[in-house]
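Heads up, one of the protein chains got dropped from this complex, but the rest are sitting where they should.
Moving on, here comes chain A:
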Amino acid sequence: MTIQFNDETFRGDYSFRNSPWAIRRFPFPFHEDSYMYSVNMEQHRGGPAGSVYEKRFDVDEHYVSEMRDRAIVLAEDPLRCQSLPHMTLAGWDLLELIMVSKSEDYPDLFELHRDGERWRWVNRPMGIDDTFTFMDETTLPYGPMEYITRQTQGDFAVLDQRDDNLWMDAGMVTTQADWSLDFDIGMNFFEWHAPVPLAHEMGIFKRALKFLMNVQQGAPARRLNWTMTVNPLLDTSPENYHKWGIQKTELTPENIGAKQHLRVELQTFYRLPRSNALVFPIRCYLIAFQDLVTVPKWGRRLHRVIRDLPDELATYKGFIANRPLMLDYLSRYDDGLPTSPGVWPDLDTEPPLQK
């Protein structure tokens, strides 16, 4: 399949759009009409053809524009990409993982030619054709992690595993849901999760840590997370809160369908072979409410989830103030009919909206 790459922005005039193809394959995160935390992990071994779960690193119509947005963020704030000295080997591991995966999964877009340590990498969508020596940093324009993550959608947290914990010792973070690599760098798993409400009491993090430390080479895992974003902003960082936070007050009944976006993260987890580090790619997908409700099942369900979500979670996810406005809008797309189980759109089997 050939992807038509959009020319769009995630700032300023916000020309970001999802095509009908992108809407149908959106990773809707709710498998039932309510939501609570769980350690919702499963193996990352492909998924239905065309879905965002099919490939190891999903490439979609937003690829080229997302990479352009990342370059803007890095130019303004180089600390969005950091790697402590002992993490360089993990950076090479990540570069290899992505180059091998993308060249195998998208041979029409990416090529990797390896002759011993001499590697040639071709990235057609971005017009890159570089030859370098694997494990020799002097032969790349950036460190290995920065080089490859400037060419790969999603944020990347690269975690060192030692002393029965995981440590945020490297990363590329420009499309984040309000957390900061510069603040979290060097922290362990419990430290960087400290702000999350309820989950500690539920023992979620202890179980999640145990699971993650046992993610083995050749057996990656994945889960979804979600939040809400006003305007299709990739960079909702604490560093730039003064720029985007205010936009949450600009919602009106007239513009909410276009401005309010459900933000879903496809989080995957890979053991890196040479360094024994863990990489945690966090891929952000955005969808406007007005596009989401074109799938009747999703419209019904999103209304029920947002309506019944505990206040702590609506506060933590940053939309408690806008919840009444959201519910006014979403209730128009909930006719009270039951919904089919699972996350898929089920456009052929679910009835159209009955009001």
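General observations
Operating definition for what follows: a contact is a pair of C-beta atoms (placed from the backbone, for glycine too) under 8 Å apart; a residue touches a chain by one contact, two chains touch by 3 or more; residues count from 1.
FYI, contacts and distances are computed from a predicted model.
According to UniProt, the chain absent from the figure is "Ferredoxin--NADP(+) reductase", selected among "Putative thiamine transport system substrate-binding protein", "NADH-quinone oxidoreductase subunit L", "Ferredoxin--NADP(+) reductase" or "Amino acid ABC transporter membrane protein 2 (PAAT family)". The residue touching the chain not shown here, chosen from A:276, A:290 or A:331, is A:276. For the chain left out of this panel, the touching residue among A:8, A:60, A:160 or A:291 is A:160. In the complete complex, the residue from A:86, A:193, A:307 or A:323 that touches the missing chain is A:86. Across A:99, A:112, A:168 or A:224, the residue that sits in touch with the chain not pictured is A:224.
For chain A, the residues in touch with the chain missing from this view are 27, 29, 31, 40, 42-43, 45-48, 51, 53, 85-87, 89, 93, 96, 135, 160-163, 210, 214, 216-219, 222-224, 273-276, 343.
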